[in-house]
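Here the complex is missing one protein chain, while the rest keep their positions.
Order of writing sets the chain letters: A, B and C. Residues in each chain are counted from 1.
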Amino acid sequence: MAKAKSLITVDEIVGAWAIMPTPAKPGSDDWRSEDTLDLDEAERAIEGLIKGGVNGILALGTLGECATLTWDEKYKFMATLVEVTAGRVPVFVGTTALNTRETVRQTRIASDLGADGTMLGVPMWCAPSVATAVQYFKDIAEACPDMGICVYDNKEAFKFDFPTNFWAQVASIPQVVTSKYSSMDRLLQDINASHQQIRFLPIDAAYYGAARMHPEFCTAFWTNSAVCGPNAVTRFRDVIKAAKESNDWAEANNMAGEIGHALAPLFPNGSFKEFSIYNIALEKARMNAAGWMNAGPTRPPYHILPDAYLEGAQESGRRAAALHKKYSSLKSPAAAE
Amino acid sequence: MAKAKSLITVDEIVGAWAIMPTPAKPGSDDWRSEDTLDLDEAERAIEGLIKGGVNGILALGTLGECATLTWDEKYKFMATLVEVTAGRVPVFVGTTALNTRETVRQTRIASDLGADGTMLGVPMWCAPSVATAVQYFKDIAEACPDMGICVYDNKEAFKFDFPTNFWAQVASIPQVVTSKYSSMDRLLQDINASHQQIRFLPIDAAYYGAARMHPEFCTAFWTNSAVCGPNAVTRFRDVIKAAKESNDWAEANNMAGEIGHALAPLFPNGSFKEFSIYNIALEKARMNAAGWMNAGPTRPPYHILPDAYLEGAQESGRRAAALHKKYSSLKSPAAAE
Amino acid sequence: MAKAKSLITVDEIVGAWAIMPTPAKPGSDDWRSEDTLDLDEAERAIEGLIKGGVNGILALGTLGECATLTWDEKYKFMATLVEVTAGRVPVFVGTTALNTRETVRQTRIASDLGADGTMLGVPMWCAPSVATAVQYFKDIAEACPDMGICVYDNKEAFKFDFPTNFWAQVASIPQVVTSKYSSMDRLLQDINASHQQIRFLPIDAAYYGAARMHPEFCTAFWTNSAVCGPNAVTRFRDVIKAAKESNDWAEANNMAGEIGHALAPLFPNGSFKEFSIYNIALEKARMNAAGWMNAGPTRPPYHILPDAYLEGAQESGRRAAALHKKYSSLKSPAAAE
Partner (left out) sequence: MAKAKSLITVDEIVGAWAIMPTPAKPGSDDWRSEDTLDLDEAERAIEGLIKGGVNGILALGTLGECATLTWDEKYKFMATLVEVTAGRVPVFVGTTALNTRETVRQTRIASDLGADGTMLGVPMWCAPSVATAVQYFKDIAEACPDMGICVYDNKEAFKFDFPTNFWAQVASIPQVVTSKYSSMDRLLQDINASHQQIRFLPIDAAYYGAARMHPEFCTAFWTNSAVCGPNAVTRFRDVIKAAKESNDWAEANNMAGEIGHALAPLFPNGSFKEFSIYNIALEKARMNAAGWMNAGPTRPPYHILPDAYLEGAQESGRRAAALHKKYSSLKSPAAAE
């Protein structure tokens, strides 16, 4: 199952990186369920993303239910992801755990399975100091030298602000090559502080601004919308690339607006903090409404969602599906291969 | 190893409940360490607490390193705790995990080992809504009907405010009999809302105020100072009891002041939020400075502590040790047994 | 108009201290209004509170619209308050302003008018450090040596936590004799740190707990319910006093529950932070629904209140009015004078 591999580099992190869920069988929101992984749907979605032209896959983060899978389920999903992908695109799998030793254990197994990297947050029982967070990434890198690290910058989940002096320090760890990034007001500063050793991935809707601010370095983004149908985000990637060359940004700006409009109702009252409480159930409701894949129910304890918030998530999914459809006839060359 | 047991009741939660650490061998702050449990010291400390007269033991919380032990270590410690205690006092062990199913798994094993209950927080990847938190406790209680539950009210760790309407709802779960409690400004309100079905345990230094506000119901407290030597807190328990009968509170007030004075320098700049970042390393430094037991180093990633904060923790330990010594000649009848 | 006066002492701060509004004429929620003070209603309410048996009056705080009155209106209200009260009870008027010099100016005028003290927060443009807050109170005390100071502990309004080391320092200022206090979890600690030189006034609903925790020192409270009819709170004051003597707290506990029940719906979703956004409009809606006095509309910009919150405030007022009525036939001796 494992492939021979060398450590992935920052130069290999380009284009559209899709975040994907861990599909769940019906009934998976019941704590009595033991084998919740919908393997068929996982295989279908992975194949669909790659065929759809995404450049990389990020799995087992928040919406990937890193926290609520059993170890057996997580292992099976990682193995499937690596096998189906078969090296066509790089894959990063989440191995965030409650402590350093468990993270080492999971990351080593993921590495042995053939994953290119781990999407990794910080242990979350105590809010970490900068020194604690930096040492943690150093320890994981030392223990798992072949695994790339995508720093998972989620301030609500990890109770950590990921400040500039954190980036300045982890930039010297060769394994730290990218970040699922959410500090857009500090992007240029963090790029400088990390000496362009970490590809910061903004969310798709923010990629337009990033690409304009630093066209040479900002060449990749993450997206939670590829699993609602990948055509809009792969097209967006290509449109941005073309705009950098032509310096005509009109179409790119327009698509950024479309993607942002589709995303907006996912956030209850526009609040990321409120979104974070219901993150997983909202994202899965969105995907299920989009209909491109079946993410299934949310695993406990995060399966409870107020009715008032459900409709926004579904509307967001419907808008994303409409964009996917709109851009289906305009498939980018990469996606068409 | 297991004992026959029936569900513990709120009436059985009385007196001084000691929080204890999971003693670590030298070198345990290195992530390469595999078997970090100092079993001899664990046995010695458990025996010492019981001989010292505490009424119950809470283990595997934050300072008990619930988050950073391997499962094997945690299992061994739980088994040892139950075996050494041998039913002389009730024991609650922490089984907080990242999700409902893993908590069920751990709690069932703890129950089979013979623990009386679990000291249980809420999964912490996403901040829970009240509905999510209530359902979580209901699910655990349903899955583990023989285990008492001590709700672990730590707002920083669990990103949850434990509001009054939470208590009102979990009060109807028979397993929820007590709480390591930290919402003193709402104590009377929470006692009312929970219809006296949950024994709220304030920290020792706050027990004086609780005992005066509601002498009939406030009959127990938790203490992180028993592991610095138990004589002051067991004496304090008895002095409060006597004050309730005599309505002469002078000595109790004086002891509350002493215990608070010993505790104060543990908190950097008086801040609980700052304390929470370094909680485990601070508490273990305190215990080690007190010298009553050897808690050993802190397991990763929480082993990093600024020098500026170390001295406060050690001073707090020395003060607690001095109080233990002061009250050694005044051992309470319970402790002398 | 002014009376000869000496500095009020901590021993004079006892019993029920009523917070009162600054009644507004119809149309006062329009920024074009110039003379919004309903002087007749102010006189009637002041007289009613004193006849109703309150022990002191606090005016020109948040709900007293310290922030939104013109200086002329504020001056007229202060003069009226002093004149109608005529020394029968002590009166504290709010002179919180944006800086030290303006506070000195207003406080000196209030002192000349004959007010006994000022209910004083800290300037709120920048969140103050402890050193800044302490120096501010020292400066005001030095500039206005005859005025008592009631420290206005409102954490949301003043962006300040009023920590224990603040109280320890302002306790040595002779003018600082009391505080409208909201840090119940630190009450005993703050009483100790301030060497009983500051009478901390809890809100009525929390006075039961305070009186039990420290019966000797906790002899006074503030109440926003006297202006919904004073009979319940003055009765409550006397019931607590009797309980301290008899050590039978059943009736006191019952009344604390009643008062808390009446207060509860004032707070949207139980949140003090949310309440603070709409504080003034909520409190005035409450009073107006209670019907004991006519507080009038809220002055701009704080006159906007979501419909969803209005009903809670009104229900709170109706409950307070019902309690007033219930205890009208049970008037305490003090109130009957």
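Odds and ends about this structure:
As a convention for this text, a contact is a pair of C-beta atoms (placed from the backbone, for glycine too) under 8 Å apart; a residue touches a chain by one contact, two chains touch by 3 or more.
Just so it is clear, the structure is predicted and the values come from calculations on it, not from any experiment.
Of the chains displayed, those contacted by the omitted chain across the entire assembly are A, C. Note that of C:P90, C:G114 or C:P128, the residue touching the chain absent from this view is C:P128.
The chain omitted from view is touched by exactly one of C:A24, C:A59, C:V91 or C:A157, namely C:A157.
Residues of chain A that touch the chain left out of view are 163-165, 183-185, 187-189, 192, 206, 208-209, 212-214, 247, 256-257, 260, 270.
One chain is missing from the display, and on chain C it is touched by residues 31, 33, 62, 66-70, 97-102, 104, 122-129, 131-133, 135-136, 139, 143, 156-157, 159, 276-280, 299-302, 304, 306.
The definition used in the following text is that only the chains that are shown with their structure count from here on.
Note on connectivity: the fewest chain-to-chain touch steps from chain A to chain C number 2.
Taking the mean of all protein C-alpha atoms as the reference point, the chain centroid lying nearest to it belongs to B. Mean C-alpha position of chain A lies 38 Å from that of chain B.
The multi-chain contact residues of chain B, meaning those touching 2 or more other chains, do not exist; every residue touches at most one other chain.
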